[in-house]
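Input: one structure, supplied below.
For this depiction, one protein chain was excluded, whereas all remaining protein chains were kept in their positions.
On to subunit A.
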Amino acid sequence: MTTATSSVIDLGTLRDNPASCSLHVVELPEPLRFGRSPAQDLDLLRLLRAVTSHAVRLRWTLSGCPSFPLHTYAHLLPPSLGLELDDVAHTVAWARDYRYGSFYYRRGPEMVAIKDVRPGQPASRMVIEEGADRFERLAESPDGRPEAGDGELVADAVEAGLAIETDGRALVLPFRMRHWPVPYLSV
């Protein structure tokens, strides 16, 4: 078999090329360990944002708790399992609030359109015109380090609830919509 039916994938491979796993079921053998530091949590959430954007059907196990409020990441693919009892409880809470496509952005002509229909807050749609290119670069940045002169952009995004920040690095929260679901207007 050239394509293994076993779906185990290592973290590095997934991080390097999540697009290669689009729509496929894959499984991380080791838990994702949250709660060690906000910076590490930010990186793991960045990975989950990429996984969600590329529609990877990732099965992963949660260990610990992210250092950020649940509503900032509940739109990202939740864990399938929790390692400890507290992790299980958090897995259940995360999965309860998760719905694919509840917080995403779309790239358009000199603009970025954002839709936020996460539970527990008013639905909103917004369009970023000025600085759309810089917003996109920040969103797709592999490490979330803002470019020179992007301090105000990051501050504005954080204030608007579009990003979280720690240790000089940012994570734009909405993921880029790369895979429309069926039915296509359900998100």
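As a convention for this text, contacts are C-beta pairs under 8 Å (C-beta built on N, C-alpha and C of every residue); 3 or more make two chains touch, one makes a residue touch a chain; residues count from 1.
Heads up, the rule we're going with is that contacts and distances are computed from a predicted model.
Not every chain of the complex appears here, and the one that does not is recorded in UniProt as "RiPP maturation radical SAM protein 1", selected from "Ethanolamine utilization protein", "Peptide ABC transporter permease", "RiPP maturation radical SAM protein 1" or "Membrane-bound O-acyltransferase family protein". Between the chain not shown and the residues A:69, A:120 or A:183, the one that touches is A:183. The set of subunit A residues touching the chain not shown comprises 1-5, 22-24, 55, 99-101, 106-111, 113, 125, 127, 129, 176-187.
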